[in-house]
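Just one protein chain is left out here, and the rest sit where they should.
Residue numbering begins at 1 within each chain, and the chains themselves are lettered A, B and C in the order written.
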C-alpha cells in the first residue's frame, strides 16, 4: 500500500450525539475504554501499510490536535510522508456546508502527491480492517471506485448510506437513508480510487455547487464511474446517535466482539497515557465489564465500561453504564444506565439512574 | 529550563511585506537560504532546553502546519510534552483583532500546565539566543516580567516596541513606534514570567476589552508589574517591511553575521530536505554569496542568496538578489536587485532589474 | 551540540542466575514486574523523569531481546537528540573480547562510550531495584558538596544491616568509612548501589583498578574502599521511601505483592510516571462469572475465573472456574478452566491446562518458566 494516500474525513457533524460533542468533533468521541472513534480507521490504515495519511481538521480543531498530535503513536511521525493535517480552509463568501469544500480547497495538494491511489475513510466508524484485501478487489474488478459495506443486523437509526450490490460486486444503487433495516448493506464510508479520479470528482462536484462528497461526488456520479463494493463481515459500528453509541458500547461486553476488534493480529493504537494496571481492592466485585488501566475499584461493577483512571469508591454500584476518563465515583454512589463524560464527580451516596436503553447522559467536568 | 512552557506567537500580521505573505503567515517567510523566520525562535527555545512548546495557529494555518509538522526536526515530536498547536479559536460574535483573543481562548490550557514559567516569543524575529541567561537575570532581579531588547544601529522602519531601561535593568517606559532610531532599545518580543502572572494578565486584559498582548497586556500594566529588560547584543533582525527583509538578507553576506547566527554552539533547525551539495559547473563564478544545497550553478552569482534547489543556467548573471527555493533561471537571464519567491521561472535571456535598495519582487510560482 | 551533563550507566547484571528459570530466555532487566512493567522501566523512567536522557545499559546476556524491548527509547521519551538508550554488551575489541569481570570492569570496558558522550558526571545504577527517585536532587547535592563521589543510602532496620554495605558518615553526610556486610554495624545506612562520580575522578580509579591482578573489579569491594583510603570527598545521599531488591525469586514475588497493599509502596497514580513499552491492548475483559479481589490486572487480559491477591500482566487468560491466588502471571499466559495457581510466578507465554494445579507456598514460590506447558 506504498502507493496509497490515506485521507481521514472529519465532518464535525454532531447533530445526533450532541451531548458528547459540545467540546469535540464526533470522530473524537471516546469509545471502548481508552480509544477515540478516529483511532479505528487511523490504525486500520497504518496496519495496512499506508504511511502517508492526511487528517482533515474541523473548524474547531483542538480535539483533533490534542489527540492525534504528531501521529507518533500511529507511527506516523516521520521525516518523509507520515501524518499531515488538512486545515479547514475559509473561502471568502463561502457559505456552503459539508466536506466537499475542504477537499476542494486542498485539491492542489492531492494533485501534487506522487501516490497513485487515495483511500478516503470516515473517522466515525468502528472497525478493524486490513485494506490490502480492498486493493486486491479494486484491481481485480478494474473498478473506478471501490466502497465497503457491512450487512446490518437489526434496525439502526441515523444517517447512513445504503448500497444495492449485484452478484459481481457492482454497486447498482447508493442512497442516503435515515433508518437502516435488517439485512441492508450499510456503507462504511470507505472509498478507494485513483487520485486522478478523486481530483476529477471533487473539482467537478464542487464547481457545480455540490456540498457533500457522498451525495454530490459519488451518488450523483454513479452512472459515470464503475463503482464496486466489497463486504466486510466482521464487527462494525457506526455511531450516528446516542442510542447507537450506547448499543455499540454494550456490544463490546460480548467476548467475541471484544476479541475480534482488538485481539487479532492488528492492534488499535491510541494516545498512550502510561497508566498503571487496574487496582482491585478487598471488597471489589466485577462481572461482565471492560476496565481500563489506571482505574481503582473498591465497589461493584456490572455490565459496564470504565475508561482510564476511573475511581470507584467503597460500596459504589455501577450497572449498565459507560464511565469515561478520570470520573470519580465517591463511596456509596449508585449508577445505573448512565453515560458519564470525562472528569465527572459523583458525590458520596448520590444516585444516578437512566431508563434501560435510554441512558442518562452526564456532560464533561460536572460534579453531582 | 524544564519548568518553562514556551509559546510562539504567530500573528499573521502581513501588512508590511504583503508580497511574500499572500500564501503564508509572516512568521513562515523564507529567510537565509533554507530557513523560515519562525525557525530562529523555535530553535533558540529548544537549544535552551525548553521541551514543551506551543505554536499558535493563525486563521490560515497551512503554512505553519506544512513547515513545523510534527516538530520532529526540532526534537519536539515527543510522547510527553513536546510540540503542541494552539488553534485559533473562533469565538462567536467576536470581532476583535490581535493575539490576545487566542491566548485568552487557551487560558485554561495554560492554567492546567504544570510548568512554573512561560516564555512568550514572537515568530518574526531573527536571532540565536540562549534563554538560560534570561532566566538567571529574571530570578536575580526578582522581576514579574522580563523582556529582551537590542540596541539598534541606524534607523529601522516598521512597528516595533521601544524600551527605556534604567541602570538596574528596570523598564521605565515601553512604547510602540513606527520608526526606531539609532541607539534605541528595540524589544525582541520576548516575555518571561510566571504562568500565574501570564494568565492573570491575559484574563484581565481581554475581559476589559483588550486586543493585543503587548499594548493591552504589558504596556497598560507597566505600573502594576515589575518589568525588567535584558540586552541581547548579538545579531538581531526584525522583518517588519520589505526593506527590512532585503536589508537583513544582505546583512547575512557579512561573514561575522553569518558565523554568529549559525556557526556557534547552537544550530538553527529547519525542515530537512536531503538536498545534494551545491554543484558548481565549469563556467561558474561566485562571489560573496550564500548558496544552499540542491543548487546547480552554471552562471555567475554576486552579493546574493540562493535558496535550496535553485538552478542557475549558463551565462546567467545574478547580482544583489534573493532567489528562493526551486527557482529556475534559464540560460542568459539577468537578475539584479530582485527578490524571487519560490518556484519562479525566468525564461531564457530575460532581464529582471530592481532599483538599488528597492528590490523588484516576483511572487510565487510565476513564469517570466 | 548540547553537552550531556550527566550520563547514566545501568548495570544490568550477569546471567541473573538467582532468578533462575525467569532469565532463561531474557536478560534480567527485561523480567516483567508489577502487572505491565519490566524491571528496567524503573531506572529508565527515573532517568527520564530526572532529566537524564543518555543512558547506557550494560548487559552480558541476551542483548538482542533487550534491544528489541528498548527499541529507540521512545517509550521512555529518551529518543532525543544527544540522548538515547544504548545497549552495551561486552563486544569484541582489537585485543579480543572479555566478559565483564565485575561491576567496575563493566564500566571500565565502556570508558570509550563515556568519553564519546563526554559528561561531567556519571550516574551508576543497578538494574535489580524497584524504586522511584529523582536523581536530579542527588546530583545537586553532589555539586553542592563539591564531592568526588556521592552514594545513595537508605536506612535499613538495624537487624538487617549486616546483610548490606554500610556507610559510616559524619554529621554532614561525608563518608568516613565503609564496611561490606559488617557483623557489628556502626550505622544502619545501607548503600543502594547508586553512585554519582565526577567523570575524570572515576576514570582515574577505573584505570588504576583495571591492571590490578588481585582485584575483583567491583565497586563495593575494590573501588569505593580505595577511594576512601585516598581521602576522596565522598558523601552519602539519604533516600527515604520504598526501595526493593528484586534479584531473587522470593523478593521479586514479594515486591509484586507489595503493590497490592491498601497503601501502595509508592504513588502509582502520581506525576512520577513509570513508562513502559506499550503493547497496544484494549481494557481487560471481565466475564460474567469472574471474581477479582485485591489484585492488579492489566490491559488485554480476559478473566473468567477467580483472581485474588495476584498480579496479572497483559494478554493473560484465566478460564472459568480457575482459581489464581497469591500469584504473578506474566504476559500472554493462559490458565485453563478449573486450574489452580497459588503462591506461584508463571512466566510469559505459558499454558496451564484445564484443571491442573500449580502450587507453591510462602517461602517456596513455585516458578513456571517462559513458554512451558503444564499439563
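Keep this in mind: a residue touches a chain if its C-beta (ideal position, glycine included) is under 8 Å from a C-beta of that chain, and two chains touch if they have at least 3 such contacts.
All of these numbers come straight from a predicted model, not from anything done at the bench.
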Quick one: which shown chains sit in contact with the chain that's not drawn?
A, B, C
Contact residue for the chain not shown (choose from C:33, C:86 or C:313):
C:86
Out of B:196, B:281 or B:348, which touches the unshown chain?
B:281
Give me the chain B residues in contact with the hidden chain, please.
32-35, 72, 255, 258-259, 261-263, 267-270, 272, 274, 276-294, 296, 301, 305-307, 309
Where chain C meets the chain that is not shown, the residues are 60-61, 63-65, 67-68, 71-74, 79, 84, 86, 89-92, 94, 96-99, 112-113, 116
Hidden partner sits against chain A at residues 2, 47, 49, 75, 78-80, 114, 265
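Here is the rule we use: only the chains that are shown with their structure count from here on.
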Identity of the most central chain, Cα criterion:
A
Determine the centre-to-centre distance between chain B and chain C, using the mean Cα coordinates as centres, and give it in whole Å.
46
In whole angstrom, how far does the Cα centroid of chain A sit from the Cα centroid of chain C?
40
Listed in rising order, chain A residues that touch 2 or more other chains are 72, 272
Mark out which residues of chain C touch at least two other chains, giving numbers and ranges.
74, 275
